[in-house]
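A protein chain is absent from this complex, but the other protein chains hold their places.
By written order: A, B and C. Residues from 1 in each chain.
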Amino acid sequence: MPELTLIEAVNKALAFALAADDNVVILGEDVGVNGGVFRATVGLQERFGAERVLDTPLAETLIAGVAVGMASQGLRPVAEIQFMGFIYSAVDQILNHASRLRNRTRGRLSCPMVLRAPYGGGIHAPEHHSESYEAMFAHIPGLRVVIPSSPAQAYGLLLASINDPDPVVFLEPKRIYRLVKQEVGDNGDTLPLDTCYTLREGSDVTLVSWGAMLHETQQAAEQVANDGISAEVIDVATLKPLDMHTILDSVSKTGRCVIVHEAARTAGFGAEIAAQLSEHGLLSLLAPVKRVAGYDTVMPLYRLEEYYMPGVDQITAAVREVLEFG
Amino acid sequence: MPELTLIEAVNKALAFALAADDNVVILGEDVGVNGGVFRATVGLQERFGAERVLDTPLAETLIAGVAVGMASQGLRPVAEIQFMGFIYSAVDQILNHASRLRNRTRGRLSCPMVLRAPYGGGIHAPEHHSESYEAMFAHIPGLRVVIPSSPAQAYGLLLASINDPDPVVFLEPKRIYRLVKQEVGDNGDTLPLDTCYTLREGSDVTLVSWGAMLHETQQAAEQVANDGISAEVIDVATLKPLDMHTILDSVSKTGRCVIVHEAARTAGFGAEIAAQLSEHGLLSLLAPVKRVAGYDTVMPLYRLEEYYMPGVDQITAAVREVLEFG
Amino acid sequence: MPAPKRNKEDKRKTVASFDIRYTRYIDKDGQVVGVLPDVAKDPDALISLYRAMVLNRVFDQKAIALQRTGNLGTYASSLGQEAVFVAVGAVMKQQDVLVPYYREYGAQLLRGVTMTELLLYWGGDERGMDYAGPREDLPICVPIASQIPQAAGVALAMKYRREPRVAVTMFGDGATSKGDFYESANAAGAWNLPLVFVVNNNQWAISVSVAEQTHCKTLAQKAIAAGFPGEQVDGNDIIAVFDRFSAAMEKARNGGGPTLIEAITYRLSDHTTADDASRYRGDEDLSANWENEPLKRLRQYLIGMECWDQRREEQLRKSCELEVEQAIHAYLDTPPAAPESMFEYLYANLPAALTSQREDLSRRLKDRCQS
Partner (left out) sequence: MPAPKRNKEDKRKTVASFDIRYTRYIDKDGQVVGVLPDVAKDPDALISLYRAMVLNRVFDQKAIALQRTGNLGTYASSLGQEAVFVAVGAVMKQQDVLVPYYREYGAQLLRGVTMTELLLYWGGDERGMDYAGPREDLPICVPIASQIPQAAGVALAMKYRREPRVAVTMFGDGATSKGDFYESANAAGAWNLPLVFVVNNNQWAISVSVAEQTHCKTLAQKAIAAGFPGEQVDGNDIIAVFDRFSAAMEKARNGGGPTLIEAITYRLSDHTTADDASRYRGDEDLSANWENEPLKRLRQYLIGMECWDQRREEQLRKSCELEVEQAIHAYLDTPPAAPESMFEYLYANLPAALTSQREDLSRRLKDRCQS
């Protein structure tokens, strides 16, 4: 099996979907000849033609709305927003339309579209290129929100998202686009949405994260292992709808939980997990649920970016704190 | 003192601000001769002229962006979005600009604007007129998010928001626009932002809510009082930045907490409060923190709306549940 | 009429020029003012258009009455704009797709949406968007202009599949101020989409007049910014709308790309039943515009053709009233959907994460029944 980076896995999944189903159409800014600013769509226009891999005018409301319209007629558009910082003009179409079309029409129409966007910080990008707003989408009923954390996840989850009969916001942690390579079989196998993935088993504390921060989270798990602390690591993968069972099961075993995300702390998606732990798992909690998260500040320009990003040190400190609690 | 409804209090506060400061300008759709679709601005254009109470073209990105531009030059725009269902095209301006202008320019420019919008369900309104998306704004660093729950709160909090040197999203619970009248002195007195308000003291359980749901919450407090349960009721009022002290103090006394909101449960703002309670108040918690919230469904059209809205029965049931716990 | 004068002093090179044309065939008294197109010579066709307009108006009146008596939610009337809506509905083929805003009942009814469905929608029931008729049409859309990018997507799907179909989207004068409109128009031009834009310029966006909405002399000229033709028609003259809209549809169907048609009408009603237009507009304006209204105009033309009379008018009214009454009965007799239906259509399959919420609702419903 070839070794792929996460972005290459995205590319392979898109190519597989285009080859497998004529209803799949890719659209977005610079997705054509240029192959996307991160090369997610590189080679696809050449292979599948400009009707199936379509450069759009520079207009995000349009991109999302066109995808809704195409999906309403049974196509399976995969739309790219170039950076999450430019996704906000698409929120109206996603919230008022994509997520509701099936419900509004009692199933007469549906909206099998995917909206892809790279997100997150840590790559010394310009202003407005580093934010994490997954919580905004995770609050919208009728959507799925999916975030891969590795090449294999990216391939399987993206194909599952494209096949899914409902709209999916698929957020790609760009910091790890090229961080690691992994063997990925390009056979069209999908990975289940609606489930969290346990990346590492452990018994003392449950670490819950998604996207790029799983790398720091796994490093932290390694580090504390040296001190004899056994950390279980859960990759949420699909934030909405959330598979809370896997998390609750883990915490009922470990009694302790640290949630790690890059997004600003307040009303970030970590809050939902913490709230559900307190609601459904209070009796098993041996310590407060800690969130290691971005500050409630504007993401700084890159010279100070590292001070914003949650680090391994913070995760290990949080692990120690919950273990020493009470 | 005159008795005012909440919407009349909004109108009085706007009139006071216009009279007190030439820098205050009101803008929005139908805010002029028509006085706003809910009459929030009734009489203001007649009194202050069309330059200070300005009808805009039908364009929400524009409304927000114009407000940012005016605020950058030292004016104090108070912009109205006609219903929250139409606020999403303004998110880009609020998130990428309003909330950041001070930070981006290291204080050279600032953005003292208010974005008002009626929100929430329960009035048999048409589609897209009943949603509650306060959590989306509460996640954005650099913003304030304020929600009044009574005529007096509306008056004092709105004036404080207009006077505030930073951008405020001011969400008005339209279900209670005309529900009750209350004496409100029209003397320009502001109420502090950054603080929660304790509406009722109690010792057995803390009920936390905001906006219209405080009415059901207070009714629930009354009802359980008949059974000898003493509920403290906290009006969050300013969701961001959140005064968690008041809530933690209360829960450290009562040991139990029920959070009530109309917005969809998942990643609603209740999650943040529950998460902080578990993080900072775990030892005082005698029972899981319960959230009584809207379902994670699309807000139904009005014939089924009542089944979506959290009711007094659910709040009292949650109170009983937390009291019977463990 | 010659083109307005150009500035001859200006020596700069002219690199592009544009004209906006206007079409009217029948004036407000039913008199012919141009060389009539074929449809104007076909009494049967005209009578069926007239019937559809009357039905639209009767439906409107009864719907407002229902709202006033508490049997319907907020309702947006078509009053005065029936010619545009009916012409669009009549010209479109079944395989075309309508992407409407919220008042084009005349168009929707001709396409097969039932009055009962429309009443259910405004009566607060999602089943009113599950049209038995045009299964691929988009439902009524409340967030202004947000349907327009979707219409571009629908048209792109048609083009992608090389189908001889056309998407039609309608919206009001106010909607032309939204970026959604413009982004979609620009894309329709860039992609040469089979898409016709119909602006119902009824002069008002709630209380905001079209002069406050834009400094443009015409709304048709907004198409110039998108690189395709725009034109004006008298929206009270159904023959003009029919004719020009037919031409635009044919052009789009044959790969000629988009057209924008600005139909000039007047909103003779309040914005919706939740509005009181007397707060912001004068009686004179309103009564002057009653002179132009489209039903009277076509009726007078038909009378002039000697194919219409008082007796036929009365029969028609009665049959329309009957039809509307039947729909109202069906609407009023429709029991509310099960509350649990709010979970049923949220996703193709309800995710496990939501089953406990659905159960919670069922439990509450049971408790209610018992108490």
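As a convention for this text, contacts are C-beta pairs under 8 Å (C-beta built on N, C-alpha and C of every residue); 3 or more make two chains touch, one makes a residue touch a chain.
Because the structure is predicted, anything quoted here is derived from the model rather than measured.
Engineer: May I ask which residue of B:Q45, B:T61 or B:Q218 touches the chain that does not appear here?
Structural biologist: Residue touching the absent chain, from the options given: B:T61.
Engineer: Out of C:Q81, C:Q232, C:N292 or C:Q357, which is the one that touches the chain we can't see?
Structural biologist: Considering all chains, including the one not shown, the answer is C:Q232.
Engineer: Among C:K13, C:R162 or C:R311, which one touches the chain that has been omitted from the display?
Structural biologist: Touching the chain that is not displayed is residue C:K13.
Engineer: If you put the missing chain back, which residues of subunit A would it touch?
Structural biologist: 29-30, 32-35, 37, 55, 57-62, 85-86, 89, 124-129, 265, 295-298, 300-305, 307-308, 311, 313-314
Engineer: Extract the touching residues of subunit C with respect to the undisplayed chain.
Structural biologist: Given the touch definition above, subunit C has residues 1-4, 6, 10-23, 34-35, 176-183, 186-187, 189-190, 192, 212-218, 220-228, 231-232 touching the missing chain.
Engineer: What does the interface between subunit B and the hidden chain look like in terms of residue numbers?
Structural biologist: 25, 51, 56-57, 59, 61-62, 64-75, 77, 89, 92-93, 96-97, 102-110, 141-142, 165-166, 194, 241-245
As a working rule, only the chains that are shown with their structure count from here on.
Engineer: If you average the Cα atoms of subunit B and of subunit C to get two centres, how far apart are those centres in Å?
Structural biologist: Roughly 36 Å separates the two chain centres.
Engineer: Approximately how many whole Å separate the CA-defined centres of subunit A and subunit C?
Structural biologist: From the centre of subunit A to the centre of subunit C is 40 Å.
Engineer: Using Cα averages as centroids, what's the distance between subunit A and subunit B in whole Å?
Structural biologist: Each chain reduced to its C-alpha mean, subunit A and subunit B end up 30 Å apart.
Engineer: Where does subunit B touch two or more other chains at once, residue-wise?
Structural biologist: 61, 85, 89, 127-128, 295-298
Engineer: Send over the residues of subunit C in touch with two or more other chains.
Structural biologist: 126, 143, 179-180, 341-342, 346, 353-354
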